[in-house]
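Structure record follows, encoded as C-alpha coordinates.
With one protein chain withheld, the remaining protein chains of the complex are depicted in position.
Labels A and B are assigned to the chains in the order they are written; within every chain, residues are numbered from 1.
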Amino acid sequence: MSVDRTTGTAARVVAATGERLRRRPAWLAALYVGNARAVIGRGFRVIRNANWGIIATGFFEPVFYLLAMGVGMGGLVGVVPGPDGRPISYAMYLAPALLATSAMNGAIYDSVHNVFFKLRFGKLYEAMLATSLGPMDVALGEIFMALFRGFLYGIGFLGVLAGMGLVTSWWALAMLPVALLIALGFASLGMAVTSFMKGFQQLDLVPLALLPMFLFSATLYPITVYPGWIQAVIMALPLWHGVELMRQLSVGFFTPLTLVHIGYFVAMSAVGIVVVTLRLRALFLR
Amino acid sequence: MPVIRAADLVKTYGDFDAVAGIAFEVEPGESFGLLGPNGAGKSTTMRMIGGTLLRTAGVLEVLGLDPETHGPEVRASLGVVPQQDNLDEELRARDNLIVYGRYFGLPLSYLKPKADELLEFAQLTEKANAKVSALSGGMKRRLTIARGLVNEPRVLLLDEPTTGLDPQARHILWDRLFRLKEQGVTLVVTTHFMDEAEQLCDRLIVMDHGAIVAEGSPQDLIRRYSSREVVELRFGSDRNAAVAGELRALVDRSEVLPDRVLLYADDGEALLETINRRGLNPLTSLVRRSSLEDVFLRLTGRSLVD
Partner (left out) sequence: MTRPITTGSSVDHVDAARRGRVLGWWFFAEGRLLRERPFLGVTIATAVGNPVLYLVAMGVGLGALVQQPVDGVSYLHFVAPGLVVSTVATTGAGWGTWPIMGGFKWERTYLAAAATAITPVQIALGELVALGLRLLVQAAVFWAIGLAFGAWPLASAWWVVPIGAAAGLAFFAPLAAYSATLEDEGIQFNFINRLIVMPMFLFAGTFFPLTAMPPFLQWIGWISPMWHGTQLARIASYGMANEPLPTLGHAAFLAACIAGGMAVAARTFSRRMEKAS
(Lines give C-alpha, C1' and ligand atoms only; values in the text may rest on other atoms or scores of the structure.)
Protein backbone atom coordinates (compact mmCIF):
# COMPACT_ATOMS: atom_id res chain seq x y z
CA MET A 1 0.00 0.00 0.00
CA SER A 2 1.37 3.35 -0.88
CA VAL A 3 0.05 6.84 -0.52
CA ASP A 4 -0.41 8.18 -3.99
CA ARG A 5 0.91 11.67 -3.83
CA THR A 6 0.31 12.63 -7.40
CA THR A 7 -3.48 12.90 -7.60
CA GLY A 8 -3.09 16.65 -7.62
CA THR A 9 -6.42 17.48 -6.00
CA ALA A 10 -4.73 18.79 -2.90
CA ALA A 11 -2.29 20.76 -5.01
CA ARG A 12 -5.15 22.35 -6.95
CA VAL A 13 -6.91 23.33 -3.76
CA VAL A 14 -3.72 24.82 -2.39
CA ALA A 15 -3.41 26.86 -5.56
CA ALA A 16 -7.05 27.95 -5.33
CA THR A 17 -6.52 29.01 -1.71
CA GLY A 18 -3.57 31.08 -2.81
CA GLU A 19 -5.60 32.63 -5.59
CA ARG A 20 -8.43 33.57 -3.20
CA LEU A 21 -6.02 35.06 -0.74
CA ARG A 22 -4.33 37.19 -3.36
CA ARG A 23 -7.61 39.02 -3.82
CA ARG A 24 -7.84 39.90 -0.12
CA PRO A 25 -6.25 42.91 1.54
CA ALA A 26 -2.95 41.88 3.13
CA TRP A 27 -3.97 42.53 6.74
CA LEU A 28 -6.97 40.24 6.33
CA ALA A 29 -5.26 37.48 4.38
CA ALA A 30 -3.20 36.28 7.34
CA LEU A 31 -6.31 36.23 9.57
CA TYR A 32 -9.04 34.90 7.34
CA VAL A 33 -9.12 32.48 4.42
CA GLY A 34 -12.92 32.45 4.08
CA ASN A 35 -13.29 28.85 5.24
CA ALA A 36 -15.29 29.30 8.47
CA ARG A 37 -17.71 26.71 7.05
CA ALA A 38 -15.09 24.01 7.71
CA VAL A 39 -15.20 24.91 11.40
CA ILE A 40 -19.01 24.92 11.26
CA GLY A 41 -18.96 21.57 9.48
CA ARG A 42 -16.89 20.18 12.32
CA GLY A 43 -19.40 21.56 14.81
CA PHE A 44 -22.27 19.74 13.12
CA ARG A 45 -20.32 16.51 12.98
CA VAL A 46 -19.75 16.83 16.74
CA ILE A 47 -23.45 17.49 17.31
CA ARG A 48 -24.30 14.45 15.22
CA ASN A 49 -22.12 12.27 17.45
CA ALA A 50 -23.12 14.13 20.60
CA ASN A 51 -25.45 12.91 23.24
CA TRP A 52 -28.79 14.45 22.31
CA GLY A 53 -29.92 13.97 25.88
CA ILE A 54 -27.46 16.60 27.03
CA ILE A 55 -28.58 19.03 24.40
CA ALA A 56 -32.15 18.41 25.50
CA THR A 57 -31.37 19.06 29.17
CA GLY A 58 -30.14 22.56 28.30
CA PHE A 59 -33.69 23.25 27.21
CA PHE A 60 -35.19 22.14 30.53
CA GLU A 61 -33.35 24.65 32.68
CA PRO A 62 -35.36 27.76 31.74
CA VAL A 63 -38.52 25.67 31.67
CA PHE A 64 -37.95 24.53 35.25
CA TYR A 65 -37.31 28.12 36.28
CA LEU A 66 -40.49 29.20 34.61
CA LEU A 67 -42.53 26.45 36.26
CA ALA A 68 -41.09 26.99 39.72
CA MET A 69 -40.97 30.75 39.81
CA GLY A 70 -43.88 31.47 37.53
CA VAL A 71 -46.28 29.07 39.20
CA GLY A 72 -44.97 28.90 42.76
CA MET A 73 -43.86 32.50 43.13
CA GLY A 74 -46.77 33.70 41.03
CA GLY A 75 -49.10 32.54 43.77
CA LEU A 76 -47.41 34.92 46.23
CA VAL A 77 -46.95 37.84 43.89
CA GLY A 78 -50.22 37.96 41.97
CA VAL A 79 -50.08 40.42 39.08
CA VAL A 80 -47.38 42.93 38.12
CA PRO A 81 -47.52 45.89 35.75
CA GLY A 82 -46.50 44.93 32.20
CA PRO A 83 -44.45 46.98 29.74
CA ASP A 84 -47.55 48.90 28.63
CA GLY A 85 -48.69 49.48 32.21
CA ARG A 86 -51.48 46.91 32.06
CA PRO A 87 -51.24 44.20 34.73
CA ILE A 88 -49.93 40.81 33.64
CA SER A 89 -49.42 37.54 35.48
CA TYR A 90 -46.06 36.96 37.15
CA ALA A 91 -45.31 34.03 34.81
CA MET A 92 -45.86 36.33 31.84
CA TYR A 93 -43.60 38.90 33.42
CA LEU A 94 -40.90 36.34 34.05
CA ALA A 95 -40.90 34.35 30.79
CA PRO A 96 -39.28 36.90 28.41
CA ALA A 97 -36.62 37.62 31.03
CA LEU A 98 -35.77 33.93 31.23
CA LEU A 99 -35.39 33.75 27.45
CA ALA A 100 -32.98 36.69 27.48
CA THR A 101 -31.06 35.18 30.40
CA SER A 102 -30.75 31.77 28.79
CA ALA A 103 -29.48 33.42 25.59
CA MET A 104 -26.84 35.16 27.72
CA ASN A 105 -25.86 32.07 29.69
CA GLY A 106 -25.61 29.87 26.60
CA ALA A 107 -23.52 32.38 24.70
CA ILE A 108 -21.17 33.01 27.61
CA TYR A 109 -20.74 29.30 28.27
CA ASP A 110 -19.84 28.66 24.64
CA SER A 111 -17.57 31.65 24.17
CA VAL A 112 -15.78 31.59 27.53
CA HIS A 113 -15.73 28.10 29.05
CA ASN A 114 -15.81 26.11 25.84
CA VAL A 115 -13.24 28.26 24.08
CA PHE A 116 -10.98 28.28 27.12
CA PHE A 117 -11.08 24.50 27.52
CA LYS A 118 -10.55 23.83 23.84
CA LEU A 119 -7.53 26.13 24.03
CA ARG A 120 -5.98 24.71 27.16
CA PHE A 121 -6.85 21.02 27.06
CA GLY A 122 -8.38 19.97 23.78
CA LYS A 123 -5.75 21.91 21.84
CA LEU A 124 -8.41 21.96 19.16
CA TYR A 125 -7.47 25.41 17.94
CA GLU A 126 -3.81 24.50 17.78
CA ALA A 127 -4.74 21.74 15.33
CA MET A 128 -7.03 24.01 13.33
CA LEU A 129 -4.43 26.73 12.98
CA ALA A 130 -1.80 24.27 11.79
CA THR A 131 -3.91 24.05 8.62
CA SER A 132 -4.57 26.87 6.20
CA LEU A 133 -7.35 28.20 8.44
CA GLY A 134 -6.83 31.67 9.85
CA PRO A 135 -7.83 32.65 13.39
CA MET A 136 -10.81 34.60 12.10
CA ASP A 137 -12.21 31.51 10.36
CA VAL A 138 -12.06 29.74 13.70
CA ALA A 139 -13.67 32.63 15.60
CA LEU A 140 -16.51 33.06 13.12
CA GLY A 141 -17.17 29.33 13.00
CA GLU A 142 -17.26 29.01 16.77
CA ILE A 143 -19.55 32.04 17.18
CA PHE A 144 -21.87 30.57 14.56
CA MET A 145 -22.08 27.28 16.42
CA ALA A 146 -22.82 29.09 19.69
CA LEU A 147 -25.64 30.98 18.00
CA PHE A 148 -26.99 27.80 16.43
CA ARG A 149 -27.34 26.12 19.83
CA GLY A 150 -28.97 29.28 21.17
CA PHE A 151 -31.34 29.19 18.21
CA LEU A 152 -32.44 25.63 19.03
CA TYR A 153 -33.08 26.44 22.68
CA GLY A 154 -34.84 29.64 21.70
CA ILE A 155 -37.29 27.77 19.46
CA GLY A 156 -37.98 25.23 22.20
CA PHE A 157 -38.54 27.81 24.91
CA LEU A 158 -40.71 29.98 22.71
CA GLY A 159 -42.83 26.91 21.96
CA VAL A 160 -43.30 26.34 25.68
CA LEU A 161 -44.30 29.96 26.20
CA ALA A 162 -46.83 29.79 23.40
CA GLY A 163 -48.18 26.50 24.80
CA MET A 164 -48.62 28.04 28.24
CA GLY A 165 -50.31 31.09 26.75
CA LEU A 166 -47.59 33.42 27.98
CA VAL A 167 -47.19 35.41 24.78
CA THR A 168 -50.00 37.53 23.45
CA SER A 169 -48.59 39.13 20.31
CA TRP A 170 -47.28 37.99 16.93
CA TRP A 171 -44.33 40.18 17.75
CA ALA A 172 -43.23 37.30 19.97
CA LEU A 173 -41.89 35.60 16.83
CA ALA A 174 -39.31 38.38 16.72
CA MET A 175 -38.06 37.17 20.11
CA LEU A 176 -36.13 34.46 18.26
CA PRO A 177 -33.90 36.71 16.13
CA VAL A 178 -33.57 39.05 19.10
CA ALA A 179 -32.38 36.12 21.24
CA LEU A 180 -29.71 35.56 18.59
CA LEU A 181 -28.73 39.23 18.70
CA ILE A 182 -28.41 39.06 22.49
CA ALA A 183 -26.39 35.87 22.15
CA LEU A 184 -24.14 37.46 19.53
CA GLY A 185 -23.48 40.42 21.79
CA PHE A 186 -22.55 38.22 24.74
CA ALA A 187 -20.61 35.69 22.64
CA SER A 188 -18.39 38.29 21.00
CA LEU A 189 -17.84 40.05 24.32
CA GLY A 190 -17.17 36.69 25.99
CA MET A 191 -14.51 35.79 23.43
CA ALA A 192 -12.93 39.19 23.82
CA VAL A 193 -12.75 38.64 27.59
CA THR A 194 -11.39 35.12 27.13
CA SER A 195 -8.54 36.50 25.04
CA PHE A 196 -7.30 38.26 28.18
CA MET A 197 -7.65 35.24 30.48
CA LYS A 198 -4.61 33.56 31.89
CA GLY A 199 -5.87 30.78 34.13
CA PHE A 200 -8.65 28.83 35.77
CA GLN A 201 -9.15 31.19 38.65
CA GLN A 202 -10.24 33.91 36.27
CA LEU A 203 -12.75 31.48 34.80
CA ASP A 204 -14.38 31.23 38.21
CA LEU A 205 -14.98 34.97 38.14
CA VAL A 206 -17.43 34.67 35.26
CA PRO A 207 -20.38 33.36 37.30
CA LEU A 208 -19.64 36.07 39.86
CA ALA A 209 -20.33 38.62 37.14
CA LEU A 210 -23.33 36.83 35.63
CA LEU A 211 -25.23 36.01 38.82
CA PRO A 212 -25.76 39.59 40.01
CA MET A 213 -26.68 40.62 36.49
CA PHE A 214 -29.33 37.89 36.47
CA LEU A 215 -30.62 38.75 39.93
CA PHE A 216 -30.88 42.50 39.42
CA SER A 217 -31.68 43.18 35.76
CA ALA A 218 -35.47 43.38 36.15
CA THR A 219 -35.62 39.65 35.55
CA LEU A 220 -37.55 38.70 38.70
CA TYR A 221 -38.99 42.07 39.76
CA PRO A 222 -39.04 45.66 38.46
CA ILE A 223 -35.91 47.69 39.17
CA THR A 224 -38.08 50.49 40.52
CA VAL A 225 -37.77 48.89 43.96
CA TYR A 226 -34.20 50.27 44.06
CA PRO A 227 -32.98 53.85 44.51
CA GLY A 228 -32.14 55.82 41.38
CA TRP A 229 -28.38 55.32 41.34
CA ILE A 230 -28.68 51.53 41.53
CA GLN A 231 -31.20 51.68 38.70
CA ALA A 232 -28.70 53.67 36.65
CA VAL A 233 -26.02 51.02 37.18
CA ILE A 234 -28.40 48.25 36.16
CA MET A 235 -29.43 50.15 33.06
CA ALA A 236 -25.80 50.43 32.01
CA LEU A 237 -25.49 46.62 31.97
CA PRO A 238 -26.46 44.58 28.92
CA LEU A 239 -28.87 42.05 30.38
CA TRP A 240 -31.36 44.71 31.44
CA HIS A 241 -31.66 45.88 27.83
CA GLY A 242 -32.16 42.29 26.68
CA VAL A 243 -34.83 41.64 29.29
CA GLU A 244 -36.73 44.85 28.58
CA LEU A 245 -36.58 44.26 24.84
CA MET A 246 -37.91 40.73 25.17
CA ARG A 247 -40.66 41.86 27.49
CA GLN A 248 -41.80 44.50 25.04
CA LEU A 249 -41.84 41.97 22.22
CA SER A 250 -43.87 39.49 24.26
CA VAL A 251 -46.82 41.86 24.36
CA GLY A 252 -46.06 43.89 21.25
CA PHE A 253 -45.68 47.25 22.97
CA PHE A 254 -42.85 49.55 21.95
CA THR A 255 -41.36 52.87 23.00
CA PRO A 256 -38.42 54.90 21.73
CA LEU A 257 -36.38 52.97 24.31
CA THR A 258 -36.88 49.84 22.17
CA LEU A 259 -34.43 51.30 19.67
CA VAL A 260 -31.97 52.04 22.47
CA HIS A 261 -32.14 48.39 23.58
CA ILE A 262 -31.52 47.12 20.05
CA GLY A 263 -28.80 49.70 19.53
CA TYR A 264 -27.10 48.61 22.73
CA PHE A 265 -26.70 45.05 21.48
CA VAL A 266 -25.71 46.08 17.98
CA ALA A 267 -23.01 48.29 19.48
CA MET A 268 -21.94 45.59 21.96
CA SER A 269 -21.63 43.04 19.15
CA ALA A 270 -19.66 45.47 17.00
CA VAL A 271 -17.25 46.38 19.80
CA GLY A 272 -16.88 42.72 20.77
CA ILE A 273 -16.12 41.63 17.21
CA VAL A 274 -13.58 44.42 16.72
CA VAL A 275 -11.80 43.54 19.97
CA VAL A 276 -11.88 39.83 19.12
CA THR A 277 -10.40 40.53 15.69
CA LEU A 278 -7.63 42.66 17.18
CA ARG A 279 -6.94 40.03 19.83
CA LEU A 280 -7.24 37.01 17.53
CA ARG A 281 -3.58 36.17 17.62
CA ALA A 282 -3.54 36.50 21.41
CA LEU A 283 -6.69 34.40 21.58
CA PHE A 284 -5.65 31.49 19.42
CA LEU A 285 -1.91 31.63 18.74
CA ARG A 286 -0.38 30.98 22.12
CA MET B 1 15.43 26.15 -4.23
CA PRO B 2 15.41 24.95 -0.61
CA VAL B 3 11.95 24.22 0.85
CA ILE B 4 12.90 25.87 4.14
CA ARG B 5 15.49 28.57 4.62
CA ALA B 6 16.29 30.17 7.96
CA ALA B 7 18.87 32.87 8.60
CA ASP B 8 19.66 34.60 11.91
CA LEU B 9 16.35 33.23 13.20
CA VAL B 10 15.64 34.50 16.73
CA LYS B 11 12.80 33.95 19.21
CA THR B 12 12.99 35.59 22.61
CA TYR B 13 10.56 35.45 25.52
CA GLY B 14 11.36 38.41 27.72
CA ASP B 15 15.12 38.12 28.22
CA PHE B 16 15.19 34.38 27.49
CA ASP B 17 16.50 33.36 24.06
CA ALA B 18 14.53 30.28 23.04
CA VAL B 19 16.13 30.39 19.60
CA ALA B 20 19.30 32.46 19.44
CA GLY B 21 20.05 33.20 15.80
CA ILE B 22 20.13 29.95 13.86
CA ALA B 23 20.60 29.35 10.11
CA PHE B 24 19.82 26.22 8.11
CA GLU B 25 18.35 25.05 4.83
CA VAL B 26 16.24 22.02 4.03
CA GLU B 27 16.35 20.64 0.48
CA PRO B 28 13.37 19.04 -1.29
CA GLY B 29 12.96 15.32 -0.56
CA GLU B 30 15.42 15.48 2.29
CA SER B 31 14.84 14.08 5.74
CA PHE B 32 16.09 16.77 8.07
CA GLY B 33 16.52 16.47 11.82
CA LEU B 34 16.71 18.86 14.74
CA LEU B 35 18.41 17.02 17.57
CA GLY B 36 18.76 18.40 21.06
CA PRO B 37 17.65 18.04 24.67
CA ASN B 38 14.35 19.39 25.99
CA GLY B 39 14.35 23.17 25.89
CA ALA B 40 16.94 23.42 23.11
CA GLY B 41 14.54 25.42 20.93
CA LYS B 42 13.46 22.66 18.54
CA SER B 43 9.69 22.94 19.03
CA THR B 44 9.92 26.73 18.97
CA THR B 45 11.65 26.51 15.59
CA MET B 46 8.98 24.10 14.31
CA ARG B 47 6.15 26.40 15.33
CA MET B 48 7.82 29.35 13.63
CA ILE B 49 8.05 27.30 10.44
CA GLY B 50 4.29 26.76 10.57
CA GLY B 51 3.71 30.46 11.22
CA THR B 52 1.77 29.77 14.42
CA LEU B 53 4.50 31.45 16.44
CA LEU B 54 5.85 34.87 15.52
CA ARG B 55 9.62 35.18 15.28
CA THR B 56 11.47 37.97 17.06
CA ALA B 57 14.02 38.59 14.30
CA GLY B 58 15.68 37.04 11.29
CA VAL B 59 14.62 35.54 7.99
CA LEU B 60 12.43 32.49 7.55
CA GLU B 61 11.16 31.23 4.21
CA VAL B 62 9.04 28.15 3.69
CA LEU B 63 8.50 27.21 0.04
CA GLY B 64 9.76 30.69 -0.79
CA LEU B 65 7.14 32.44 1.37
CA ASP B 66 7.25 34.12 4.77
CA PRO B 67 4.99 32.03 7.05
CA GLU B 68 4.08 35.12 9.07
CA THR B 69 2.60 37.10 6.22
CA HIS B 70 1.53 34.10 4.13
CA GLY B 71 0.51 31.74 6.92
CA PRO B 72 -2.46 30.13 5.18
CA GLU B 73 -0.54 29.52 1.92
CA VAL B 74 2.46 28.09 3.73
CA ARG B 75 0.39 25.85 5.98
CA ALA B 76 -1.66 24.63 3.01
CA SER B 77 1.51 22.85 1.85
CA LEU B 78 2.61 21.68 5.29
CA GLY B 79 1.70 18.65 7.35
CA VAL B 80 2.11 19.29 11.06
CA VAL B 81 2.48 16.56 13.68
CA PRO B 82 2.79 18.35 17.03
CA GLN B 83 4.69 17.06 20.04
CA GLN B 84 1.48 16.31 21.94
CA ASP B 85 -1.35 14.77 19.96
CA ASN B 86 -4.11 17.32 19.50
CA LEU B 87 -6.66 15.07 17.86
CA ASP B 88 -10.28 16.17 18.03
CA GLU B 89 -11.56 14.11 20.96
CA GLU B 90 -15.15 14.84 20.06
CA LEU B 91 -14.85 13.16 16.67
CA ARG B 92 -14.23 9.59 15.61
CA ALA B 93 -10.95 8.51 14.03
CA ARG B 94 -12.06 8.75 10.40
CA ASP B 95 -13.96 12.00 10.99
CA ASN B 96 -10.76 13.47 12.40
CA LEU B 97 -9.13 13.05 9.00
CA ILE B 98 -12.10 14.35 7.03
CA VAL B 99 -12.75 17.38 9.21
CA TYR B 100 -9.07 18.28 9.24
CA GLY B 101 -9.07 18.10 5.46
CA ARG B 102 -12.05 20.44 5.38
CA TYR B 103 -9.96 22.97 7.28
CA PHE B 104 -7.77 23.07 4.16
CA GLY B 105 -10.89 23.63 2.06
CA LEU B 106 -10.56 20.21 0.40
CA PRO B 107 -13.72 18.72 -1.15
CA LEU B 108 -15.47 15.74 0.44
CA SER B 109 -15.23 13.80 -2.82
CA TYR B 110 -11.46 13.89 -2.40
CA LEU B 111 -11.43 13.45 1.35
CA LYS B 112 -13.58 10.34 1.74
CA PRO B 113 -11.35 7.98 -0.27
CA LYS B 114 -8.29 9.81 1.06
CA ALA B 115 -9.36 9.18 4.65
CA ASP B 116 -9.71 5.43 4.01
CA GLU B 117 -6.37 5.35 2.24
CA LEU B 118 -4.66 7.12 5.14
CA LEU B 119 -6.33 4.91 7.73
CA GLU B 120 -4.90 1.92 5.91
CA PHE B 121 -1.49 3.57 5.72
CA ALA B 122 -1.66 4.17 9.48
CA GLN B 123 -2.87 0.59 10.07
CA LEU B 124 -6.05 1.92 11.64
CA THR B 125 -8.70 0.67 9.19
CA GLU B 126 -10.44 -1.34 11.90
CA LYS B 127 -10.46 1.71 14.16
CA ALA B 128 -12.11 4.02 11.61
CA ASN B 129 -15.20 4.54 13.76
CA ALA B 130 -13.47 4.36 17.13
CA LYS B 131 -13.52 7.29 19.54
CA VAL B 132 -10.15 8.97 19.86
CA SER B 133 -10.11 8.30 23.59
CA ALA B 134 -10.34 4.55 22.87
CA LEU B 135 -7.07 4.52 20.87
CA SER B 136 -3.70 3.55 22.35
CA GLY B 137 -0.82 6.02 22.47
CA GLY B 138 0.79 4.53 19.37
CA MET B 139 -2.50 4.54 17.45
CA LYS B 140 -3.17 8.17 18.34
CA ARG B 141 0.30 9.06 17.11
CA ARG B 142 -0.24 7.25 13.82
CA LEU B 143 -3.63 8.91 13.41
CA THR B 144 -2.03 12.31 14.01
CA ILE B 145 0.56 11.55 11.35
CA ALA B 146 -2.13 10.34 8.94
CA ARG B 147 -4.02 13.55 9.63
CA GLY B 148 -0.91 15.57 8.80
CA LEU B 149 -0.82 13.86 5.38
CA VAL B 150 -4.43 14.59 4.43
CA ASN B 151 -3.49 17.61 2.31
CA GLU B 152 -0.65 15.73 0.58
CA PRO B 153 1.87 18.14 2.07
CA ARG B 154 5.16 18.96 0.42
CA VAL B 155 6.78 19.11 3.85
CA LEU B 156 5.86 17.06 6.92
CA LEU B 157 6.88 18.55 10.28
CA LEU B 158 7.19 15.93 13.02
CA ASP B 159 7.80 17.18 16.55
CA GLU B 160 9.13 14.37 18.74
CA PRO B 161 7.23 11.72 16.78
CA THR B 162 7.92 8.76 19.07
CA THR B 163 8.33 10.30 22.53
CA GLY B 164 6.28 8.37 25.07
CA LEU B 165 5.78 5.29 22.88
CA ASP B 166 6.87 1.77 23.74
CA PRO B 167 9.63 0.20 21.59
CA GLN B 168 7.28 -1.81 19.41
CA ALA B 169 5.05 1.17 18.64
CA ARG B 170 8.15 3.20 17.81
CA HIS B 171 9.33 0.68 15.24
CA ILE B 172 5.93 0.58 13.55
CA LEU B 173 5.97 4.36 13.34
CA TRP B 174 9.53 4.53 12.00
CA ASP B 175 8.54 2.06 9.32
CA ARG B 176 5.65 4.28 8.22
CA LEU B 177 7.83 7.39 8.18
CA PHE B 178 10.46 5.55 6.20
CA ARG B 179 7.88 4.77 3.53
CA LEU B 180 6.97 8.44 3.28
CA LYS B 181 10.62 9.29 2.88
CA GLU B 182 10.88 6.75 0.07
CA GLN B 183 7.96 8.46 -1.63
CA GLY B 184 9.87 11.70 -1.60
CA VAL B 185 8.09 13.59 1.19
CA THR B 186 10.35 16.15 2.81
CA LEU B 187 10.50 15.32 6.51
CA VAL B 188 11.56 17.72 9.25
CA VAL B 189 11.91 15.82 12.52
CA THR B 190 12.77 17.05 16.00
CA THR B 191 13.91 14.48 18.50
CA HIS B 192 15.96 14.00 21.59
CA PHE B 193 16.50 10.33 20.78
CA MET B 194 19.73 9.75 18.90
CA ASP B 195 18.60 6.36 17.59
CA GLU B 196 15.59 8.05 16.06
CA ALA B 197 17.75 10.68 14.41
CA GLU B 198 20.07 7.98 13.09
CA GLN B 199 17.11 6.00 11.73
CA LEU B 200 15.23 8.81 10.06
CA CYS B 201 17.53 11.69 9.18
CA ASP B 202 19.71 12.21 6.14
CA ARG B 203 21.10 15.33 7.69
CA LEU B 204 20.63 17.05 11.00
CA ILE B 205 21.50 20.00 13.13
CA VAL B 206 22.38 19.54 16.77
CA MET B 207 20.82 22.27 18.92
CA ASP B 208 21.61 23.37 22.45
CA HIS B 209 20.40 26.48 24.30
CA GLY B 210 18.75 27.79 21.15
CA ALA B 211 21.90 27.60 19.03
CA ILE B 212 23.23 25.17 16.43
CA VAL B 213 26.34 23.38 17.70
CA ALA B 214 26.92 21.04 14.76
CA GLU B 215 25.49 20.10 11.38
CA GLY B 216 25.90 17.10 9.10
CA SER B 217 24.75 13.55 8.39
CA PRO B 218 24.62 11.20 11.39
CA GLN B 219 27.60 9.17 10.17
CA ASP B 220 29.47 12.34 9.37
CA LEU B 221 28.87 13.79 12.83
CA ILE B 222 29.91 10.58 14.53
CA ARG B 223 33.06 10.45 12.48
CA ARG B 224 33.90 14.06 13.21
CA TYR B 225 33.05 14.24 16.91
CA SER B 226 33.49 10.72 18.22
CA SER B 227 35.52 7.53 17.84
CA ARG B 228 34.38 4.33 16.16
CA GLU B 229 33.62 2.53 19.40
CA VAL B 230 32.86 3.35 23.01
CA VAL B 231 33.61 1.37 26.17
CA GLU B 232 31.13 1.94 28.98
CA LEU B 233 32.35 1.02 32.45
CA ARG B 234 30.62 1.07 35.83
CA PHE B 235 32.61 0.91 39.03
CA GLY B 236 29.79 1.76 41.49
CA SER B 237 28.74 5.28 42.34
CA ASP B 238 31.65 5.90 44.72
CA ARG B 239 34.53 4.66 42.59
CA ASN B 240 33.76 6.08 39.13
CA ALA B 241 35.52 9.36 39.80
CA ALA B 242 38.41 7.72 41.66
CA VAL B 243 39.50 5.48 38.79
CA ALA B 244 38.78 8.10 36.14
CA GLY B 245 42.25 9.60 36.34
CA GLU B 246 43.95 6.31 35.64
CA LEU B 247 41.57 5.53 32.78
CA ARG B 248 42.03 8.90 31.17
CA ALA B 249 45.64 8.14 30.49
CA LEU B 250 44.64 5.23 28.26
CA VAL B 251 42.57 7.15 25.70
CA ASP B 252 42.35 10.45 23.84
CA ARG B 253 38.90 11.16 25.15
CA SER B 254 36.82 10.06 28.12
CA GLU B 255 33.65 11.22 29.87
CA VAL B 256 32.90 10.68 33.55
CA LEU B 257 29.14 10.57 34.11
CA PRO B 258 27.52 10.18 37.54
CA ASP B 259 26.74 6.52 36.93
CA ARG B 260 29.39 5.43 34.44
CA VAL B 261 32.67 6.21 32.65
CA LEU B 262 32.79 6.39 28.85
CA LEU B 263 36.06 5.72 27.01
CA TYR B 264 36.34 6.51 23.31
CA ALA B 265 38.53 4.22 21.16
CA ASP B 266 38.68 2.75 17.70
CA ASP B 267 39.07 -0.77 19.05
CA GLY B 268 36.92 -1.17 22.14
CA GLU B 269 37.69 -4.84 22.83
CA ALA B 270 41.42 -4.20 22.87
CA LEU B 271 40.98 -1.30 25.27
CA LEU B 272 38.82 -3.40 27.58
CA GLU B 273 41.51 -6.07 27.66
CA THR B 274 44.12 -3.48 28.68
CA ILE B 275 41.85 -2.28 31.48
CA ASN B 276 41.27 -5.76 32.79
CA ARG B 277 45.02 -6.50 32.66
CA ARG B 278 45.62 -3.48 34.89
CA GLY B 279 43.27 -4.98 37.46
CA LEU B 280 40.78 -2.10 37.51
CA ASN B 281 37.89 -4.57 37.64
CA PRO B 282 34.76 -2.65 36.60
CA LEU B 283 31.43 -4.00 37.93
CA THR B 284 30.03 -4.02 34.41
CA SER B 285 31.51 -3.26 31.01
CA LEU B 286 30.08 -2.79 27.55
CA VAL B 287 31.63 -2.16 24.15
CA ARG B 288 29.35 -0.44 21.63
CA ARG B 289 29.45 1.65 18.50
CA SER B 290 29.52 5.41 18.82
CA SER B 291 26.17 7.17 18.55
CA LEU B 292 24.87 10.72 18.29
CA GLU B 293 24.54 10.66 22.06
CA ASP B 294 28.35 10.65 22.19
CA VAL B 295 28.46 13.47 19.67
CA PHE B 296 26.17 15.53 21.81
CA LEU B 297 28.16 14.77 24.94
CA ARG B 298 31.29 15.85 23.19
CA LEU B 299 29.75 19.07 21.91
CA THR B 300 27.99 20.20 25.06
CA GLY B 301 29.45 18.21 27.92
CA ARG B 302 25.97 17.03 28.81
CA SER B 303 23.91 14.00 27.89
CA LEU B 304 20.77 14.32 25.75
CA VAL B 305 18.31 12.58 28.03
CA ASP B 306 18.70 13.30 31.69
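General observations
Following the convention adopted for this analysis, a residue touches a chain if its C-beta (ideal position, glycine included) is under 8 Å from a C-beta of that chain, and two chains touch if they have at least 3 such contacts.
On a predicted model such as this, the values are computed, not experimentally measured, just so you know.
For the options A:A15, A:V71 or A:A162, the residue in contact with the chain missing from this view is A:V71. By the touch rule set out above, chain A reaches the unshown chain at residues 51, 53-54, 57-58, 60-61, 64-65, 67-69, 71-73, 75-78, 80, 90, 201, 204-205, 208, 211-212, 215-216, 220-221, 225-226.
Basically, only the chains that are shown with their structure count from here on.
Against chain B, the residues of chain A that register as touching in their complex are 1-5, 7, 9-11, 13-14, 16-18, 21, 26, 29-30, 33, 35, 38-39, 41-42, 45-46, 49-50, 122-124, 126-134, 281, 285. For chain B in complex with chain A, the residues that touch the partner chain are 50, 52-54, 68-73, 75-78, 80, 82, 84, 86-92, 95, 99-100, 102-107, 110, 117-118, 120-121, 149, 151-152, 179-180, 183-185.
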